[in-house]
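Note that one protein chain of the assembly has been removed; the remaining protein chains are unaltered in position.
First chain written, first letter: the chains are A and B, and each begins at residue 1.
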């Protein structure tokens, strides 16, 4: 039942909420606008908001300088590849933890999470040497494996908390009916788990897309994703705000759009067991 | 029999994930432990004599070590404070009825999709630059002197940038929790004559406590190893005012090429992270009845 809200209050809330939303969004909006300015307009004082000559010049310059689509394709490969691999390993593990918990389940989970606390820089040289040894440098496969491993704990945990909310009675009923383990998963569990899995996929794609330490240090060109693309524009000589803005927009736009369109799915599973 | 069967099945299902993570943890960790006892620099990779704990004493007596430790704590706690408090307030706001809820929601969650390097570059150059940055221009427009963020308040600047990135995550989780609070409960309290503030304090906040725990746990994991944002903005300075432990370790490896010291630093960081982890589990783990 919606409570009655006075129009006055509603308008007040509207103003406040829009103000907060715009303040939070402002850096992105400003980057978007700046990406269509000339370099001189980008640093003009006082700043121009929309009253400038919109130009696509920056985007053109960037595309001639580095092939954006190559980097974007790599970002897609890496994030989807690591996510797929992650699901293959995480779904059974999370399922087992949720439906056959033991005393140690919680410890295992927390231990998994604690592997994420290792500072990556501390193990850069060991990993680099391993990559040299196995010829994995600048290969998508090598990076997919690394991204998969660093995100696996989060995936397991997210799925686990989601699975745990599925009532066990349903499973028991299915078992009584003599359903096999396989049937139990595919026919009973899967339909209920789909939203959680969808949300997990989204979060993992976002995390992989934005990972900027390993992707930068273990690639040169063949496997280099958008994080490396951005590193070529981060502080060149001369005025660069407009070009940096355009490159930034290109780097974040795909994931931002995907995120926006699927935010409902993302939010649904993004509870980590926080909601009972 | 059935339970035994499911138990072993469960173990088999968990095994692959546990094993790969174990390998991922142990192999680099063992190599790092080994390197941490060697005099190993990038410039002399051939002769790497064993030197025992020298790298550890070198890293721990680094004049910036304690400052880095303090900065790490300030960074983690600062971001947590902003995102949790800000997240609660914004969640409360988004839970109200107003025009354009869906669009405002999109605006608020957007920073979560921005990669850390881009966020740091945008804030450093377009927002916080004292001459061309929007914040400086706004301050000047109202007659105040612009702040030179990266020099005057370097650590605060990084806290702001990182908090901006994580605020959406906290808001989303807290909002979901908030929305699961039944309207009946609130209405019942309202009937009893409870004011908005006491409803928040006695009903809403306890209801969200679990969500707050989750936000703290997950964010701490990511916040302990902040690196890109510092590298892009202040590079740990001026002096060591914005150097955290991760950055200190990175400096050993990247600017000194000292793999021995970086490895020792890495091990120290792992130990510290585990202390935090134990602390976290004690403090809030109960809240997460797994």
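The working rule: contacts are C-beta pairs under 8 Å (C-beta built on N, C-alpha and C of every residue); 3 or more make two chains touch, one makes a residue touch a chain.
Simple rule for what comes next: contacts and distances are computed from a predicted model.
Missing from the rendering is one chain, named in UniProt as "Sugar ABC transporter substrate-binding protein" (options: "Phosphoribosylformylglycinamidine synthase subunit PurQ", "NADH-quinone oxidoreductase subunit H", "Electron transfer flavoprotein alpha subunit apoprotein" or "Sugar ABC transporter substrate-binding protein"). Within the complete assembly, B:241 is the residue of B:219, B:241 or B:263 that touches the hidden chain. The hidden chain makes contact, of the residues B:41, B:96 or B:137, with B:41. Within the complete assembly, A:224 is the residue of A:188, A:224 or A:252 that touches the hidden chain.
The chain not displayed touches subunit A at residues 43, 64-66, 124-125, 128-129, 131-132, 137-138, 216-217, 220-221, 224, 228, 231-240. Along subunit B, the points of touch with the absent chain fall at residues 41-43, 45, 58, 63, 129-131, 146, 148, 150-152, 231, 234-241, 251-252, 254-258.
Throughout what follows, only the chains that are shown with their structure count from here on.
Note: centroid distance subunit A to subunit B, computed from Cα atoms, is 15 Å. Subunit A contributes residues 1-3, 5, 10-11, 13-14, 16-18, 20-22, 24-28, 30-31, 34, 43, 45-47, 89-90, 92-93, 95-97, 99-102, 105-106, 108-110, 112-127, 129-130, 149, 152-154, 156, 175, 181, 206, 209-210, 212-213, 226-227, 230-231, 234, 241, 244-245, 248, 251-252, 255-256, 259-260, 263, 266-267, 270-276 to its touches with subunit B in the complex. By the touch criterion given at the top, residues 2, 6-7, 9-11, 13-14, 16-18, 20-21, 24-25, 27-29, 31-32, 35, 90, 93-94, 96-101, 103-119, 121-123, 125-127, 131-132, 134, 137, 141, 164, 167-168, 172-173, 175-177, 180, 183, 187, 210-211, 213-215, 217-218, 221-222, 224-225, 227-228, 232, 245-246, 249-250, 253-254, 259, 262-263, 265-267, 269-270, 273-274, 276-277, 281, 285, 288, 290 of subunit B touch subunit A in their complex.
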